[in-house]
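Here the complex is missing a single protein chain, while all its other protein chains stay put.
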Amino acid sequence: MAVRVQREAFDIGAEIDRLRAGRTSVGAVASFMGVMRDFNDGSGVQSMVLEHYPGMTERALESIVAEAGERWPLIDTLVVHRVGELRPSDPIVLVVTLSAHREAALAACAFIMDFLKTRAPFWKKERTPAGERWVEARASDDRAADRWQEGDGA
Amino acid sequence: MAVRVQREAFDIGAEIDRLRAGRTSVGAVASFMGVMRDFNDGSGVQSMVLEHYPGMTERALESIVAEAGERWPLIDTLVVHRVGELRPSDPIVLVVTLSAHREAALAACAFIMDFLKTRAPFWKKERTPAGERWVEARASDDRAADRWQEGDGA
Amino acid sequence: METAHGSVRVLYFARLREAFGTSGETMDLAPGLCTVADLRERLALRGGVWAEELAGSRVVRFAVNQTLCPPAHALSAGDEIAVFPPVTGG
Partner (left out) sequence: METAHGSVRVLYFARLREAFGTSGETMDLAPGLCTVADLRERLALRGGVWAEELAGSRVVRFAVNQTLCPPAHALSAGDEIAVFPPVTGG
């Protein structure tokens, strides 16, 4: 299990290949990549700056990944999150989960994203033609995280 | 939306990059890759042959992808499934879904895999130290597909 | 050479193809052979591996013209009917 916070871009294919290298018990590789859009909340977005809370960020991501590992039989997990300045189409976050079976890999990947969205200390500031603005949290993200508390997780 | 059945290996990174190229409205890229394991149902597996029903395979995959597109706002979808002889660690299937938001991309990716597993005419034959054997369908795959009929899909 | 009722093409895949020793055949649509269930019964009457695979409660899937169909599905002349075990791809 690995968690990285970095300014540099990442290569999803290389990350997945490295994670599953030599592991012949892996039957399922699920991944989620969040990408910067050029449009949000009704206006064009030219660039974005991602701020975070160094120290807590890594702790929060590790705790989310550890919780996923208690809920599902995962062989390995990778979370990479970028900080600093980003432009439209730039990848922001990557979550990869490896398991013997698809149910565990897919559910854990969704779970990690839902908790990352509500518990990992990152904040986005967008630059639009009308000026800079901090992105507001979405109520739907809280609901998405809440659904994992309600008994049937998978 | 594209569906491919092929003998050749595929490169997940290149497939994802090609699918999202030039699409700045994409905010979420979910993927699932099924990989050949070296162990199944209690014995080692040396190689595997995937048989399919040419013609129906493509129709079935296209119909599954179309149904996903009716259920979730997807920007594009790719399904690649290999046939022929495979060895442990070889990728078997790739599903990639693009959407503005993660919920749609992740749910559609899981949905497509669940239906592919129960409706697309592929059959696996494994070669083990004890001889060849056709893989038996799992009841859990039928249950996984059934859950999408029960009202709350997402 | 077709009968008055016409004929259908029947295809076998995977374990069934191997068990039956054939990947397909053409069958005449005789009276009493009207649905997918009738076809299963007719094939099972051949005995041997046919009965073994099709006479009992083993799960067998049918596709008519490349679409999965329930046993009650009616057959028409010219149909392509595929008979196979539950799928195991992915």
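Going by the order they are written in, the chains are A, B and C; count residues from 1 in each one.
In the analysis below, a residue touches a chain if its C-beta (ideal position, glycine included) is under 8 Å from a C-beta of that chain, and two chains touch if they have at least 3 such contacts.
Keep in mind that what you see is a predicted model, and the values were worked out from it rather than measured.
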item	value
Partner chains on view for the chain not depicted	A
Touching residue (missing chain; options A:Trp72, A:Phe122 or A:Trp148)	A:Phe122
Residue of A:Glu8, A:Glu70 or A:Glu136 in touch with the missing chain, whole complex considered	A:Glu136
Residues of chain A in contact with the chain not shown	34, 50-53, 55-56, 59-60, 81, 92-93, 113, 116-125, 134-137
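The rule is simple: only the chains that are shown with their structure count from here on.
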item	value
Chain closest to the assembly centre - both centres taken as Cα means	B
Centre-of-Cα separation between chain B and chain A, whole angstrom	22
Chain B and chain C: spacing of chain centres that average the CA atoms, whole Å	27
In chain A, residues with contacts to at least two other chains	102
Shared-contact residues (touching 2 or more other chains) in chain C	90
